[in-house]
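Can you keep this structure in mind? I'll have questions shortly.
Note that one protein chain of the assembly has been removed; the remaining protein chains are unaltered in position.
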Amino acid sequence: MTMLRHAAAIASKDLRSEFRTKESINSTLSFSVVILLLFAFAFDPSPDMIVEFGGGLLWIVFVFAGALIVNRAFARELPNDCIDVLVSSPASGASLFLGKATAAFVLLFGIECICLPVFGILYNVTWWRNLSGLLGILALGTWAMACVGVFISALTVNLRLREVMLPMLVYPVLIPAILPAMMLTNTLLTGQPIPSDFMVWLRLLIGFNVMFTTLSVYLAETVLVR
Amino acid sequence: MSAPAVAAAGVWKYFGDYPALRDVRFELQPGECLALLGRNGAGKTTLLRILGGLSGASKGAVEINGGDVRASETRARIGWLGHSIGLYDELSARENLRTFGSLYGVTRATISEWLEKVNLTHVADAPVREYSRGMRQRLAVARAFQHGPRLLLLDEPFTSLDDKAIALLQGLLAEARGSGATIILSTHQIREAMELASKVALLDRGKLVHFGERTEAMLQDAGYLYRTYGSAA
Partner (left out) sequence: MRRKIILALGAVALPLLLRNLYVIMFLVPDEMEQGPIYRIFYYHLPAFFTAALCYLTAMVTSILYLVKKDQKYDAIAVSATETGLAFAAVNLITGMIWGRISWGIWWAWDPRLTWALICWLVYFGYLMLRSAIDDPTERAKNSAVLSIFASASVAVTWKAIEWWRTQHPGPVLSIRTGGVQKIDPAMEQMLYVNTVALLLLGLIFVLVRLRQEEVQREIDALRRYAHAMN
């Protein structure tokens, strides 16, 4: 399908650019580690406390880091007006969006995978006991962030105060994805499988992803043609 | 009778309460070259952006080859060279051409050919950030031309080009015209544009005050058009 081919071209371009300059990767990684550190000072958590809110803590770190990454998504097209070349190309707004969301997802997921061992070391948590489940939930939550974040990045790319406005718009909308992600991550960090009464969270997270991916793909063209 | 290459009908564009374009209407046949003239702020860039599918008209319609400009097939035949070069500084020339080329289906062989044409083969794998201004402009030209567009939209392409680059661009434009492509270029450098143009249009504060053949008088005297059709200010 042409749309997927175009999206793949955009995604690989974004990733190549990012790995070449390492602008966001470096700052986001250090930012994440700093937040993990600050939380240790704020709560000085005991192992029991970590069981209670380890998942929540991780996702707060991911969400803050996520804001940095998604902000770059369309901002990187502003120098030299590359966005104009992309919009005038045969690539549809939907494929532009999908490509960028995918690139943001890959970057974020990579950063999260690095954060996990750091979290494990700083807070003395064995996080790998249900690794496949954990990574699955991380992936779902990260896609939600990438999808909504990159879409709103397209909405706000030309505005002043973009860096401040983007998190303000994204976080409240993202709550129905972050809440389940936190709940599920909490359980999975303890090594247990997801209990049956938690399955609603998984369904909610998947439902959110389906709904917002569809909305974003559908509305991307409207947003990108000024 | 086949559809005109470019048809603008009653195009208005508002930015807030300001009409950047007012009731612009014209038609261009395939193979024609239009020099779009006008002072700064006259609306040249705005019009080009609408023709290229980057902006929507507030009122009125634009058709490219009888089709809507936002259709994917239409955009595959358009080459855009805007005010900025439209290249990624951190990528090399080859990577830039490949990225954009992949959206149009341009082959690697074609890309290498174009690098040769614009004299950038020797630096093809260095990041664009390290290029001189003229080199960047030449690469931008390659980027706009490499997929063989039938409609070329160029916004002040001669600005800050050195003589070699100007000659290169003029050659490429003549070649494109020869193969039947339609060209619209907006410019302040009237002399270069007049040599290429078959039609001339003058925009004044959003209004198309003149649209017609390029005459000998225009070719001889650069300021003729402004004096004849432009406003006193």
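Letters are used for the chains, namely A and B, taken in the order the chains are written, and counting of residues starts over at 1 for each.
Here is the rule we go by: contacts are C-beta pairs under 8 Å (C-beta built on N, C-alpha and C of every residue); 3 or more make two chains touch, one makes a residue touch a chain.
In this text, all values refer to a predicted model and were calculated from it rather than measured experimentally.
Every shown chain that the unseen chain touches in the whole complex is listed here: A, B. Shown as candidates are A:49, A:131 or A:168; the residue that touches the absent chain is A:168. Touching the chain that is not shown, out of A:36, A:87 or A:148: A:148 (per the contact rule at the top). Remark: the residues of subunit A touching the chain excluded from display are 148, 151-152, 155-156, 159-161, 165, 168-169, 172-176, 179-180, 183, 197, 200-201, 204, 207-208, 211-212, 215, 219, 222-223, 226. Not every partner is drawn; the one left out touches subunit B at residues 14-19, 22, 58, 205.
Heads up, the rule we're going with is that only the chains that are shown with their structure count from here on.
Put simply, subunit B touches subunit A in their complex at residues 49, 52-56, 70, 72-73, 75-76, 78, 80, 82-91, 95, 99-100, 102-104, 127, 143. Those residues of subunit A that touch subunit B in the complex are listed here as 2, 5-6, 9, 13, 16-17, 20-21, 79-82, 84-92, 221, 225-226.
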